[in-house]
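Mind looking over this structure? Questions follow.
Missing here is one protein chain; the remaining ones are kept as they sit in the complex.
Right after this comes chain A.
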Amino acid sequence: MRFLAKRLAGLIVVLLVASFLVYGLLYLVPGGPMAFLLGNRSGTPEQVAAIRAQYHLDDPFLLRYAAWLRDAVTGDFGTSLVYRQDVSALMASRATTTAFLVVYATLLIVAGGVAMGLLAGLRGGKADGAVSLISSVFLATPPFVIGVILVIVFALGLGWFPVFGPGNGFGDRIHHLTLPAITLSLASAAFLARITRASVSEELGREHVETARSRGLAEGHIVRRHVLRNAAIPVVTVVGLNVAGLIAGSVVVESIFALDGLGSLFVRAILQRDFAIVQAVVLVLVTAFVLINLVVDLCYSALDPRLSRQ
């Protein structure tokens, strides 16, 4: 309990600092939201003044930040300057798409990466060589290239998957998000495969495994109880770090597959100086990062109780 309370307090501090930094940095960058509020071609001085007053654009930075913070505490993230719509409404559907994509990609990374790593680590020889080659290729190819190739082959060529969009309903979503999730996961899966392979080989050569072998225990038992369990700690760490990275990496994938995700909303909002959206997305992303770290820590204690006793 104390562990959780400490983590939550930490989360709030991190959120505050992050939101303040982002709010402040947006202020320092030249250009304002007026172009998006008034269009390109018109706007009398009276109009500009009226709009600035309406959106409190002339209030000092700290005053605006404080007003935002007050509303945010009550769950009101304000109105988007550009879209004149509640930020929470703008984010709701997009958060679903991004979450679906990230979870899907995580499953692919874990399943694919661990399977390939185990194959290479336990079998060795030709399998090891093949996995090492494949993972090198995946690691070296940027996601946008992978995305384009997948679209050309599996969407336009074979017609198995749709070219764009997030889909509706569970089955349709899976169908629509398969190519994006693969695009997003290949590099991480390759990385995870290498980590898994390395830690499995290391564990295989450790003393307690040798001892178990000399005692004549079944090989399957040794792998499950002595190798995998110990090899899992670095694997969980890498998965945690990668999932956090996926949220940022999804921006590219969202643009290739025209997905209405948080990433694309975030980038556009930054460039349009749409403060309210930027703030809210930052809060969501930072929360996600901290929560993922928390889950990783909990996994550590489950895998090796000694780690949480320090």
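In this section, a residue touches a chain if its C-beta (ideal position, glycine included) is under 8 Å from a C-beta of that chain, and two chains touch if they have at least 3 such contacts; residues count from 1.
In this text, contacts and distances are computed from a predicted model.
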Protein name, per the UniProt record, of whichever chain is missing from view ("Aspartyl/glutamyl-tRNA(Asn/Gln) amidotransferase subunit C", "Multicomponent Na+:H+ antiporter subunit B", "5,10-methylenetetrahydrofolate reductase-associated protein" or "Peptide/nickel transport system substrate-binding protein"): "Peptide/nickel transport system substrate-binding protein"
Options A:Val82, A:Val238 or A:Cys299, residue touching the unrepresented chain: A:Val82
Touching the absent chain when the full complex is considered, from A:Ala111, A:Val148 or A:Ile174: A:Val148
Selected residue (touches chain absent from view) among A:Ala111, A:Ile149, A:Ile174 or A:Ala258: A:Ala258
Chain A residues that touch the omitted chain in the full complex: 30-32, 34-44, 46-47, 49-51, 54, 82-86, 89-90, 93-94, 97, 148, 151, 155-156, 159, 162-166, 255-258, 260-261, 264-265, 268, 271-272
